[in-house]
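Shown here: the complex without one of its protein chains, the others still in place.
So, chain A:
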Amino acid sequence: MSGRSRKYKIIFSPQKFYACEMVLEEEGVFGDVTCDEWSFYLLPLDEDIISMELPEFFRDYFLEGDHRWINPVARALQLLNSLYGPFGKTYGIGRCAKMSYELWRDLEEESESEGQGRKPEIGHVFLMDRDTDYVTALCSQVVYEGLVDDTFRIKCGSVDFGPDVTSSDKSIKVLLNSQDKVFSQIRNEHFSSVFGFLSQKSRNLQAQYDRRRGMDIKQMKDFVSQELKGLKQEHRLLSLHIGACESIMKKKTKQDFQETIKAEHALLEGFDIRESTSFIEEHIDRQVSPIESLRLMCLLSITENGLVPKDYRSLKTQYLQSYGPEHLLTFHNLKRIGLLTEQSAGETLTAVESKVSKLVTDRAAGKITDAFNSLARKSNFRAISKKLGLIPRLDGEYDLKMPRDMAYVFGGAYVPLSCKIIEQVLERRGWQGLEEVVRLLNGNEFCVSDSTVEDNPACESQRVVLAVFLGGCTFSEIAALRFLGKERGTRGLGRVGSRRERGVPALQPG
């Protein structure tokens, strides 16, 4: 150990923060290490998903109000710009989206734009803050990929399947993307269609295998050399996915999935609220799952613009009793973010509060209960839902196998708000006609065209859309956007501002 000189190198990724250097300096080791920065911004997870893999993004920005990740986002945009040429039109909604855009523009102006000469390949870019639509993130997922994520946790495009799925005694790590032939066909499907599909496929597979019975030597040889490998691969994948389905079914039945969905749909549609509240209460009493209980409470809060104070107090008490008193801190965090609030009867603002609230949008000023938490926003879900028609009118059965709109990702009950906004803005090529919706979403929308890029609808690039979710997006939204893409003939290049978030990330106490 002694007598050896060592060199220490610290590599910061994606960015080195000044605070880090400060710590090194304070600890007296600044001179002993060399620091470097590895600016890794974008990770392609699939042919139409790029992720920035920043799980801290949501908490740092939305809860703590720290803008530290806006620079990486801007740089990522810059990178895409330099790779794919100037963007045709950029739309956005949300404070973070606006700031990221502005910072990106600043960076572009300063640097020698290497993307200038390039042919534009991305026609539209859409930047959206996660807090524009919390509802979708809080709903239970029922598309296959979403369920796999809920049950097994998909990280960086891969998942760990345990022994109960692999029907052997070892676990296996599987890469889940469009390379997986079986997965790519079922990932966006509603879960109810998946079983049918898998069983059909199994039968086909069996039939293929059975073919070899009637083969002669030559045919057999061909079969083994050409087809067998593919069949074996398919067989392996099929059995994995069937195993996964079984696990999902088991877990969901245990957690009263059916009833949960029913309660969620009621909340989305806005009826039977008291029943839903009782359901949530019971859910907490039975100690089913701390995250699920919170998720339902937040959904109730957002759709109803806050819980009735009596309910808030009683549910909070029961939650603390069921899951631990330290969650007092969790509730405080959720209140700050605006995910779980109390309906207030009009707070009086002190002079200082009103001074500070000037810095925040005036609309939000009236809702600031704690003077310095400027990030809390009022949710106007019901009004928005009505305006945009998020709850489809049901005339007859909703066909989940051949769905007619994006609502299929939630069993026909609800069109994801975020996706609907994207659809509308792209259709109108701007925010015209959506002023009311924008107002209800607390503003901060923008739409910028790059004058150097031709606005030619026939242009190939016009069909490529880059959707950026700042704060993460769910697989349901990705599925819905894929559907939208198929419908409109566009290719989506959905991009996740940070890793997919499940909607209640501020769960850790403190």
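Note that a contact is a pair of C-beta atoms (placed from the backbone, for glycine too) under 8 Å apart; a residue touches a chain by one contact, two chains touch by 3 or more; residues count from 1.
To be clear about the criterion, contacts and distances are computed from a predicted model.
Colleague: Tell me the UniProt name of the left-out chain, picking from "CAHM1 protein", "BHLH domain-containing protein", "Nuclear pore complex protein Nup85" or "Spermatogenesis-defective protein 39 homolog".
Modeller: "Spermatogenesis-defective protein 39 homolog"
Colleague: Looking at A:Phe40, A:Tyr209 or A:Tyr323, which residue reaches the missing chain?
Modeller: A:Tyr323
Colleague: Just one of A:Leu45, A:Leu80 or A:Met99 touches the chain that is missing; which is it?
Modeller: Final answer for the missing-chain contact: A:Met99.
Colleague: Just to verify: which one of A:Glu110, A:Asp210 or A:Asp395 makes contact with the chain not shown?
Modeller: Hidden-chain contact among the options goes to A:Glu110.
Colleague: Tell me which of A:Phe17, A:Trp38 or A:Phe271 is the one touching the absent chain.
Modeller: A:Phe17
Colleague: What does the interface between chain A and the hidden chain look like in terms of residue numbers?
Modeller: Here the touching residues of chain A are 15-19, 22-23, 37, 60, 64-71, 99-100, 102-103, 106-107, 110, 282, 285-287, 313, 316-318, 320-326, 328-329, 332, 352, 355-356, 359-360, 370-372, 374, 509-510.
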